[in-house]
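As you look at this complex, bear in mind that one protein chain is not there, while each of the others sits in place.
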Amino acid sequence: MIAAIEPSWYLIVASLLFAIGAFGLLVRNNPLVMFMCIELMLNAANLTFVALATSLGDINGQTAVFFVLVVAAAEVVVGLGILVSILRRRPGATADDLAELKG
Amino acid sequence: MLAAEVTHAGAGAFPLLTALIAVPMVGAVALLFTQRSRPEFAKLLALMFSAVTGAMALWMLKEFDQSADGFQFVSQHTWIEDWGIGWHLGVDGISLFLIVLTAVLFPLAIVGIDPHHDEKPYLAWLLMLEAGVIGSFLSLDLFLFFLFFEIVLVPMYFLIGGWGYEDREYAATKFYLYTFLGSAFMLVALVATAMLARDDLGYLTFDLVDIAEGSNFAASTGRWLFFGFAVAFAVKVPIFPLHTWLPDAHTQAPTAGSVVLAGVMLKLGTYGFLRFGLYLFPEASVWSRSLWLTLAVIGIIYGAIVATMQKDLKRLVAYSSIAHLGFIVLGTFAFTSQAISGSVLQMVNHGVSTGALFLLVGMIYERRKTRQIAELGGLQKVAPIFAAGFMVVMLSSIGVPGLNGFIGEYLILIGSFQSARWWTVVATAGVILAALYLLWAYQRVFHGEPDEDNASFPELKMKEGLVLLPFLVAIVFVGVYPQPLLDRIEPSVDRLVAHVADNTDIDADPDYTTQRGEFEPEHGDDGHGEDDGHGDEADDHEEGEG
Amino acid sequence: MNVLAQADTLPISEPEIWWFALSPLLTLVGGALLLMVVGALTPQWPRGLYAFVSAMIGGAAGVLAIFNWDDISDNGPATLVGGALAFDTFAMWSTIVISGAVVLVSMLADEYIRDTPNDGPEIYALLLVAAAGGIVMASANDLIVLFLGLETLSLAFYVLAASNRRSDASAESGLKYFLLGGFASAFFLYGIALVYGATGSTNIGEMVTSLANRGDSGNDVLALAGIALLLVGLGFKIAAAPFHVWTPDVYQGAPTPITAFMASAGKAAAFGALIRVLISGLPSFRDDWQPIIWVLAVASLVVGSFLAVVQRNVKRMLAYSSVSHAGFILVGVEAAAHTAGEADGGMGISSVQLYLLLYSVIVIGSFGVVALVAREADADLSVFDGLAKRKPLLAGAFTIFLLAQAGVPFTTGFIAKFGVIQAGVDAESYGLAIIAMVTAVIAAFVYLRIMVAMWQKDVEDDAPAITVPVSAAIAIGFAAVFTLVAGLYPSLLIDWSDAITLVR
Amino acid sequence: MNTTFLEYVVFFAASVMMLGGAIGVVTMKNPVHSALGLVLTLFGVAVQFVAQEAHFLAAVQVIVYAGAIVVLFLFVIMLLGVDRAVDLSIEPIKIQRPLAAVMAVGLVALITAAVIEAGDAIGTLNPGTGIDTATVEDPDSNIQQLAQNLYNDHVLAFELTSVLLIVAVVGTVLMTRKWPKRSADEGSEVGA
Partner (left out) sequence: MLELVWLIPAFPLFGFLTLLLAGRKLGEPFAGLFATAMVGASFVVSALIYFDLLGMDEAERSHTETLFSWVPVGDLQIDMAFLVDPLSIVMCLFVTGIGALIHLYSIGYMHGDPKFSKFFLYLNLFILSMTLLVLGSNLLVTFLGWEGVGTCSYFLIAFWHTKDANATAGKKAFVTNRIGDFGFMLAMFLAFGAVGSLDYAVINDSALAGTLTVATATGIGALLFVGAVGKSAQLPLYVWLPDAMAGPTPVSALIHAATMVTAGVYLMVRVNPVLGAAADWVPTTIAWVGALTALFAATIALAQNDIKKVLAYSTVSQLGYMFLAVGTGAYVAAIFHMITHAMFKALLFLGSGSVIHGMHDEQDMRKMGKLFKLMPITASTFIIGWLAIAGVPPFAGFWSKDEILLFAAADSWVLYAIGIVTAILTAFYMTRQVIMTFFGKAHWHDNADDHEAQGDFKPHESPPFMVLPLIVLAGLSIVGGLVQLPSVGIIPSEWQHKLLDWLHPIVEFGPSAEERGIGEAIIVGTTADDLQIPLMFVAIGCALLGIVVGWLVYQKRKIKAFEPELLRDGWHYDDAISWFMGNPGRAAFQEIADEDQKVIDGAVNGVATVVRVSAGEARKGQTGYVRQYAGVIGIGVVLLLGWFVVIRGIL
């Protein structure tokens, strides 16, 4: 290995990214932004995969990232589809506005 | 030593016990296909099925080999092989009369009580209930027993909820949940029993006989398991302080529901204690007897006191059941042949007399549309025959000698006195209270001058009389000549007592011809005979002695 | 699946593929494609044909799974496609359950969906694909494959939940499900990553081997962190408290047949995955995660039963009750945990699978009735008032399902509960077993409430008429009969479930 | 060493980029700005990939994410016209922010703790055969290895992604297809 950076550094940075994403999902009200936060979390996971693959010297981690990318893409498509269908009916609706089901 | 099972000669050909369960079940299903608009046809059909069941039960009674102490008419088939569960039915002296009582009570309830609406489902539930109750009494497999023990809740729930009085939803739900809660513990204990017995037996089985004879639980294990079973039975009995579902359920249930509930369903608890408590966990039963005896005695006194102050006639009878069942529990945990035989007999007796009481209270309600004691009065003047019937049943319930209630109560007390002296002394005091609340109620309802509403109280009708008659006959017959019953009950009870004695240090057959009982005189001037008295009794009831 | 293109320069040796073993999966995916492609190319099909085809495909997958089961019984379990999938009785059982759910739900959905502009092949295609995803989850022998299966299932569910576009509730439930599902998936993925780092592989078989040889490695902490996150993702899918929060809202908002599918196939798949990951993959950490399973089980039991009590909406009641059922199934998982990784696996896994099968039928039946009586999200209890007088058979069937859910004897519900309790007791988890039974009592109150409404309340005058379409009637009828008959004579099912093993 | 120092620089630069972008996503009032923050993060991640010799993934990251996904986001934002700034100082759910903070801090702390505890042991258990990195002689080596792995060990997963995409397609069709208006039950049908 040539990388001098400890793998744990990457992991810690990734955990920060992940936490920011999770935090964002909790505090933001706009479903699109919440959605972006999920992407942040997935990216954190990806970074973790790659860092671990590097430290393991194992290509499987990288392959996994490849799959995650596809998943993320599919998820975005579906998610945006749902969002569009909702926001078309109720323009400007926030996540908090969609709280009719409760209790 | 007890493993031998007696299969009755000639009974092998026809699966009688299975039929006892199947016939009412089939009847219930058959009723579903009748027309809603033809209630009388449904009633006829239901009556037919229940009568056939009753006839089969009576035939079983006739064929029952009274000298044998094991299970008879045994029907055993594998059912869920992987879990060691079998369709294992059998009858012995302990269950015999309970089954006969059940099978006879239902046709009477069907004939005698009119639900007023929705006859078809009502009758179907009744028949299903009958199948469940009989099944519970017949099951010799823990799993099977639990199935039946649980299933009876459903028809009862619907009967109370569908045909009951004002507060029926509350009462039905309370009944269901309360008893279900008890069973929850039992289920866990039951499974644990089978699982732990597997270590001793070498195979997984839920068979009662196999487990009881083959297992050897460590003391602490057995106690926990017993406790699990006991909770369910204690709720069902009900033992103080787990009783409050009963008054509500009884009061709100339709008459047939009350009759069946008091007549046979409560016995599932006391029967369970005998069949599954003592038989499976003799050590734990003996170990915990002080608790049960104490609760039983509290129940006797407490039920009577609370009954005294009831304003609702049905509630009063319900509380009286709590007191009466206290006696049965007392007898069960006395571990003497007399006491347990008395308990078994008293189960039947209570079924007859309290069943009849509920029937009569139901008739009063039919006529007056009230159960409030305060609104009744002077009925003896306008309906003397009705009053006479009520009186006989009431006296039986009080425990007047010559009637059935006395025999059971007496056997329980005399048997318990030998092994649980001070509890019995208190319990005997409960006999006084029984007279108090019932006579007081009788006075308020039947004595005095009838007011305007009560003056037109109709006399007992022919049909009602015919329904009541079997109860009265049973009350007097058992009171005067209980021997045929006792002869059949006793061998099985002796066997049970011997089983308990084998596994504990209880003396199954104390020798009464030598001096043993010490009545502590106030003077304390006589100490002799102290030692040989204790040897006969459980080592752990010094608290009662001292 | 087409054979992969090979570049001349790349010596790629594709793994051996045993097509018949994959046939249930292929059937479902192929069926979905067929529906979409043929559906797109032809004009509107006759009424009910989409549903029929979907049901047939589901049935075919189930039948193929049965053949495979036979094969496994004879030749023993194996792994497929380079160790990506497990080919064992456990997987086949899940396949059968999920395929069965497809059949029943398709029949239920037919009439329901016909009333909407969605009456095309899409819904059914999504059902089939979701089923395929679920089967992959339950058969996955690789965490990445598991993740992909989970995403396939989830994405399909998100869309299905939101598919009734006339209903705000449906849209809301879809969005909520999507956001929370994505959130949970991210945790799950992160967990996979960490476990991968700690074990050097995502393949379950390799994980077990490497963990068995791990010695005194500091990596354990990383693996533990990963397990925690895996449990979050799986806990979310199985709707175990406190990760159940989405369940009531989504179950209520989603079109009712879809809810039925989620509660049956979704649960079966998720529990399959849970067992794969924990029992198959991580037995060496069982002392670490077993207490969490215990806690999740208790929390689910308590939360599910308590909250169900205070609901007014029948769909929400059933949703919360499904949470408590999840708790029950977790009792079986907890039992299996005691012997995870040992030769004698105990009764846990069998009991879980048996529960899933029996519960699936019950819950589909239950929601099927709800779908007919209260078509939309507003399934208030009062809608069921006097149902017994209006539709006695329907009310009778619902009563059977409710009794079964309450665990009343002579129904499959009891057998299911008995199985997990037995497994729990066998594993000496007495406390958990008792808690489970006590909460079952509380939950019983819910079912009693619905029964009271049906049998003892009077019909509201302005209640809309209830029509019972034939296909739904068949599905509900089958479910009711199955619930009773299998409850009465469960030995065959139990016998089969006892043969459930996990590939090692 | 220079190389090492450079790596530190790259690492920190990329991390700042990545985390800064992430913070931007969370804190930007306008969703469009959030999307741009996302782009920043994605690039940061891509740089991190490159730093770890995962060139192919870095490329795909940029193409798929930045090129497709973010564009899709922006497209939807514009389509729906939700590109309005919102006031983030108001939090309608009181407990939400402390909750989120606790969660975020907890997550970071616990995972960091785990990582630090694992320390040198990371990557020691069951290590792989090594990752081919792009060299001058064989610029495709990483890609080839990846491909081989993809089509060999992960062929099923790969095929599953196609199923996933089917779902996406069918789902989107279902969600976005126009429904005929039905005046009767237009409006809320949500339960009380």
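So that you can tell them apart, the chains are marked A, B, C and D in the order they are listed, and the count of residues begins at 1 in each.
Just so it is clear, contacts are C-beta pairs under 8 Å (C-beta built on N, C-alpha and C of every residue); 3 or more make two chains touch, one makes a residue touch a chain.
This one's a predicted model, so the numbers in the text were calculated from it and none came from an experiment.
Engineer: Given the contact rule set out at the top, which of the displayed chains would the hidden chain touch in the full complex?
Structural biologist: Output: missing chain touches A, B, C, D.
Engineer: Among B:180, B:281, B:410 or B:471, which residue is in contact with the omitted chain in the full complex?
Structural biologist: B:410
Engineer: Quick one: say which of C:117, C:242, C:431 or C:464 touches the chain that got left out.
Structural biologist: C:242
Engineer: One chain isn't shown here. Among B:40, B:166 or B:449, which residue touches it?
Structural biologist: The single option touching the absent chain is B:449.
Engineer: Among B:78, B:220 or B:244, single out the residue that touches the unshown chain.
Structural biologist: B:244
Engineer: Spell out the interface residues on chain A facing the chain that's missing from view.
Structural biologist: Interface residues of chain A facing the absent chain: 22, 25-29, 34, 95-96, 98-103.
Engineer: Provide the residue numbers of chain B that touch the chain removed from this figure.
Structural biologist: 174, 178, 241, 243-245, 302, 305-306, 308-310, 336-338, 341-342, 378, 380-381, 384, 395, 400-402, 406-407, 410-411, 413-415, 417-418, 424-425, 428-429, 431-432, 435-436, 439-440, 443, 446-449, 481-483, 486-487, 490, 494, 509-513, 515-523, 525-526, 528-529
Engineer: For chain C, which positions touch the chain that isn't shown here?
Structural biologist: Per the touch rule, chain C residues meeting the hidden chain are 175-176, 179-180, 183-184, 187, 220-221, 224-225, 227-229, 231-232, 235-236, 242-243, 245-246, 248-249, 287-289, 291-292, 303, 306-307, 309-310, 442.
In the analysis below, only the chains that are shown with their structure count from here on.
Engineer: Quick check for you: compute each chain's CA centroid and the global CA centroid, then name the chain with the smallest gap between them.
Structural biologist: When every chain is reduced to its C-alpha mean, the one closest to the whole-protein mean is C.
Engineer: What's the distance between the Cα centroids of chain A and chain C, rounded to whole Å?
Structural biologist: One centre to the other, that is 25 Å.
Engineer: Quick check: what residues of chain A touch more than one other chain, meaning two or more?
Structural biologist: Chain A, residues with two or more chain partners: 11, 18, 21-22, 35, 51-52, 55-56, 58, 60, 63, 67, 71, 74-75, 78, 81-83, 85, 100-101.
Engineer: Please list all residues of chain C that touch 2 or more other chains.
Structural biologist: 144, 148, 151, 155, 158-159, 162, 165, 168-169, 172, 194, 197, 200-201, 252-253, 377 - these are the residues of chain C that touch more than one other chain.
Engineer: Hey, which chains are touching each other here?
Structural biologist: Chains touch in the following pairs: A-C, A-D, B-C, C-D.
Engineer: What does chain D use to touch chain A in their complex?
Structural biologist: For this pair, the touching residues of chain D are 1, 3-4, 7-8, 11, 15, 18-19, 22-23, 25-26, 28, 31, 34-35, 37-38, 41-42, 45, 48-49, 51-54, 56-57, 60-61, 64-65, 68-69, 72-73, 76-77, 79-82, 84, 86, 91-93, 96-97, 99-101, 103-105, 107-108, 111-112, 115-116, 118-119, 122-123, 126-132, 142, 145-146, 149-150, 153-154, 157-158, 161, 164-165, 167-169, 171-172, 174-176, 188, 190-191.
Engineer: So in the complex, which bits of chain A are touching chain C?
Structural biologist: The touching residues are 11, 18, 21-22, 25, 31, 34-35, 38, 41-42, 44-45, 48-49, 51-52, 55-56, 58, 60-61, 63-64, 67-68, 71, 74-75, 78-79, 81-83, 85-86, 89-90, 95, 98-103.
Engineer: Going by the contact rule at the top, pick out the chain C residues touching chain D in the complex.
Structural biologist: 1, 4, 10-15, 17, 29, 32-33, 36, 80-85, 116-118, 122-123, 125-126, 129-130, 132-133, 136, 142, 144-145, 148-149, 151-152, 155-156, 158-159, 162-163, 165-169, 172, 194, 197-201, 203, 206, 209-211, 214, 217-222, 224-225, 252-253, 313, 376-380
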